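My questions will all concern the structure given below.
Note that this complex is displayed minus one protein chain, with the remaining chains in position.
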Amino acid sequence: MSFSDILNRGGSDTPSGVGIGQRIREAFQSTVDLFSGERMGQFGVFLLITFILLAMTAPLLAPYNPDTRHEAEDGSLLRLAEPSGDHLLGTNHEGQDVLSQVLYGTQVSVFVGLFAALIAVFIGTNVGLITAYYGGLVDDILMRLVDIAYGLPFLPFVIVLVFIFGADLFNIVLVIAALLWRDSARVVRAEVLTQKERDYVESAEAIGASDFRILYRHILPNVLPIAFLYIAFAIAYAVIFEASIAFLGYGDPELISWGKMLYQAYTFGAIRFAWWWVIPPGILLMFLVSSVFFIGRTLEKFTNPELRH
Amino acid sequence: MLNIENLHAHYHTDEGTDVHAVDGVDLEVGSNETLGLVGESGCGKTTLAKALIRLLPTNGEIVDGSVNFKETDLTELSDEELRKQIRWTEISMIPQNAMNSLDPVHTVGAQIVQAIRTHEDCSKEEAWNRTRELFEELGLDENRVKDYPHQFSGGMAQRAAIALALCLEPALILADEPTTALDVVVQDQILTMVSELQDEIDSSMIMITHDMSVVSETCDKIAVMYGGNVAEYADSETIIKNPRHPYTLGMRNAFPDISKDTQELISIPGSPPDLIEPEEGCKFAPRCPFAQDECREVTPEPEEFEEGHVVRCHRADEVEYLQEEASKRETWAEMKDDQGDLISATDGGTDE
Amino acid sequence: MSSHQSKMRVENLKKHFTANQGLLDRLLSRGDREVVKAVDGVNFDIREGESFGLAGESGCGKSTLGKTLLNLHDSTDGSIYFDDADITTQTGREDIAFRTEAQLIQQDPFNSINPRYKVFDWVKEPLDVHSLGTRDERTDLVMETLNEVGLRPAEAYASEYPTELSGGERQRVGIARALVLNPSFLVADEPVSMLDVSVRASVLELLNRLKEERGLTTLFISHDLSLLKHMCDRIAIMYLGQIVEVGPARQLINDPQHPYTEALVSSTPIIDPDVERERIRLEGEVPDPINLPSGCRFAPRCPKVMDECWDEEPRMYDVAEEQEARCILHDEAHADKDVSVGGAQATSD
Partner (left out) sequence: MGLQRYVGRRLVQLVITYWVFLTLLFGIFRLAPGDPTSMYQMDGLSPEARQQILERLGLNDPLHVQYMRFMVDFITGNWGDSFRYGEPVMDIIVIKFWNTVLLMGPAFFLAFAIGIIFGAFMGWVRGTKKEKGGLILTLFARSSPEFWIGIIVLMVFTFQLGWFPSGGIRAPGAEINSFWGRYLAWDFLHHLALPLLTGVIFYMATPTLLMRSSMISVLNSDFVEMKKAEGIPEYIILYKHAARNSILPVTTVVAIVIGLTIGGSLVIETVFNWPGMGREMVQSVTYNDYNVSQAIFFLMGSVVIFMNLVADIAYVYLDPRVRFDEQ
């Protein structure tokens, strides 16, 4: 690296040199480097990107409108048709194309997973940073809240809240996020407590750096790997909970989701015979969730070097 | 009693290269003798000790050489033979950090009792009684045998670890930086006690440390290690007062002596080699003010000068010149200029 | 004493910690909080341009004292005069001015640099925080400082992450960061104890050179008396939150006047096989600075303890030129006893 590169790197608009954005970018870069040689992690990343692409292109890829009720040649509803050239994954009890439904279902799971996780970890990371750094009463009260949140049975709580606020996709996202933040808050807090004891924080205090600077420029970049890890876990939980809510019949009635497809298949008794209706949404659910767990495995090695061997 | 011949121990890295942590070590330890193993971090002293009782981590391996202990080659024994015949009954260890070396969920006494009963056929009461006696001997309250490690202070934990090391009266004790983590007062108490007890049970010891003053006071023989080799080996007095290896000379310069009123501390430039697939040549040559072409091209072999004084250096025969020049600041400073600006002022010498 | 210009004067400084308890404990407890008296009534002054050594065993409060002097801890009681201004009462901008004057060099080179910062950013940060100079000026200053601490070529080091550097190099980066604000006072807390022996000397050499060239005043904290003897003009010995002896470095080591100093010196191993040391064995270890005994704090371990030692805390006595010790052996009432505790250390020079 040449000298001018150094200067360019140091040259963001803020008077304080390297911006927070770049630090996050660098943390991200080191996270990317981490995946080299990690086959499980790479597989996870590949799967997750595939799912995101599928979600974005579902309307293009889906052969039919998922709501269309197809009819057989004799004009009757094409119910529970086995997979064929026209319907690669057959049809369901209302003659709708399973493949198209599965593709559209990707959108719900990916959307809920990503958004709920980002909101939850954003809240959790900030709560963790602030409580751990300032301690005292703020810490006491917020951590008691986290304890209480752990004392609530998660799924029943989500269902009651979704029922109360309405089974709208955004509500589902918000309710899941409102309950999931506790995980990342607790872990980030623990990590900040150890980072806080490290000498570089003292060094920042000694030069007169502000609390904000210490929290967001010094400590945050060092807890980002663990925040990324908890984004991965939060995605997994959010996807599972959304699917569970839908399976119990409390999902957004306007949308097609994998959980809802399985709910319909199950209540119709289709698991006895119509495998083509049951297996695809279930398998995809499993793969979507496992993709983030595989990524999480690799991130975990980063946060806990002892797991490398 | 212990005779190490041409020992090579390597660590395999993820990149497929080998770190030659111990690279052809020859050493001897006589009975009731204390050998000091001195060197800086990464010189292979701890690897050597672990290789002796085959405790290398999974990526470590003894690739060549032999460790002859009382006429048995330890590298040839099966794991089970080694465990039953050698470990703890013949060779025990005093760790650097006693607190971490004791299992936190069992009492200290129970761990000593376990070690005794694993190797000796004796009743529980007898083992506990012996443990209490050991505690007494090490200046610990015998009622604390039922305490957990974390209830001990650092010094007490170290004593407990020594009790554990001595419980089977082994023939050889490996002490890996046994007092580095302690304050000087406690260090002094413990070193004195270890020496006394060692005499009492008539065992030998290998004391690993980076502290020249500790080995000078405690050990009969000293081996100075550098880059996986023994650079110089002799009795303590010779190593301290009449060393021949430039590295030993440099270390003497860098070490402050409390008994002196004026002393110029001189550092050795550069930093230790990384030992990944080392090339031919003396490993100290890049930092040595006396290095010549031969030093950079040919690996020096150990050579015996006076009785028992073994040196690995091509120029060890010019002892007077070396000792004279090495005590001057300019020698080490001048040498830096030959190496170029980067290495000159720093100790780092990263490969730029 | 008056002939010396004082850089930092400390009067009756105290730093007590109360065990951190949670909300619930506070509600439930009946006021039985444990107080750790890490620094408990310390007086000394550091003269302009000198190297002042602070020694003691772990847990004696020397690091806490160092950090309190830098205003990194709020003091519980007492005053710290820095260039004749009391910094314990300063806040806001004055504090910021003090921050540029007094800097810290830390012990652990592997922990003291934020692993996410490059050397350049790390050394430049103090300038950013205090908004000093234009961007170009900052860059020049950083490069100059890197050169000064021996990280040459500075350009090559500037773009490195700390993980790519050796311990000695990192310690130099830490020194550069402390120097970039051009301070007049440094607290060096065990600056070489984590480094290899062969490297230590070069870092010490650098600190000595900076002291000469920049006229820095340094507080040198270490547990290693041999090192302090070679680095410092004067040394203070701490025990359980108090200074028990202070005096010129060589004089204090060669002829200690407090039984604790004597024991510390006599426990230090000597490399020269010709010098025999007289060992004074102390019983036990440094206790926690909670529930301190009345009277002399060292009494429970002191080999020379007398009945009077338990009565009240001894004051500092003048024991030799510029040397003071906190021990009633030096009280006139004991003039008949053998007070010459020194001479334990044979000297070879």
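Residue numbering begins at 1 within each chain, and the chains themselves are lettered A, B and C in the order written.
Throughout what follows, a residue touches a chain if its C-beta (ideal position, glycine included) is under 8 Å from a C-beta of that chain, and two chains touch if they have at least 3 such contacts.
None of these values were measured; they are calculated from a predicted model.
Chemist: Which is it among B:Asn3, B:Asn32, B:Gln114 or B:Ser153 that touches the chain not included here?
Modeler: Missing-chain contact among the listed residues: B:Gln114.
Chemist: May I ask which residue of B:Met1, B:Leu55 or B:Val319 touches the chain that does not appear here?
Modeler: Here the residue in touch with the unshown chain is B:Leu55.
Chemist: Using the document's contact rule, name the residues of chain B that touch the chain not shown here.
Modeler: Its contact residues with the unshown chain are 53, 55, 58, 83-84, 86-89, 92-93, 95, 97, 100-106, 114-115, 118-119, 148, 150-151, 164.
Chemist: If the hidden chain were put back, which residues of chain A would touch it?
Modeler: 40, 144, 147-148, 150-157, 159-161, 163-164, 236, 240, 243-244, 247-249, 259, 262, 266, 271-272, 275, 278, 282, 285-287, 289-290, 293-294, 297, 300, 304, 306-307, 309
The rule is short, and it goes like this: only the chains that are shown with their structure count from here on.
Chemist: Would you identify the shape of the chain contact graph, picking one of line, ring, star, complete or other?
Modeler: Contact pattern: an open line, chains touching in sequence.
Chemist: How many Å are there between the centre of chain B and the centre of chain C, using C-alpha atoms for each centre?
Modeler: About 31 Å, centre to centre.
Chemist: What part of chain A is in contact with chain C in the complex they form?
Modeler: Contacts found on chain A: 1-3, 5-7, 9-11, 15-18, 23, 26-27, 135, 137, 140-141, 144, 198-200, 202-210, 213, 218, 221-222.
Chemist: Using the touch definition from the top, list the residues of chain C that touch chain A in their complex.
Modeler: 20, 22-23, 67, 70, 72, 95-96, 99-100, 103-104, 106-108, 111-116, 118, 120-121, 124-126, 128-131, 135, 139, 155, 158-159, 174, 177-178, 181
Chemist: Where on chain C is chain B touching in the complex?
Modeler: 57-58, 150-153, 156, 160, 164-166, 168-169, 172, 196-205, 223-227, 229-230, 250, 253-254, 263-265, 267-273, 275, 277, 279, 281-282, 285-286, 345-349
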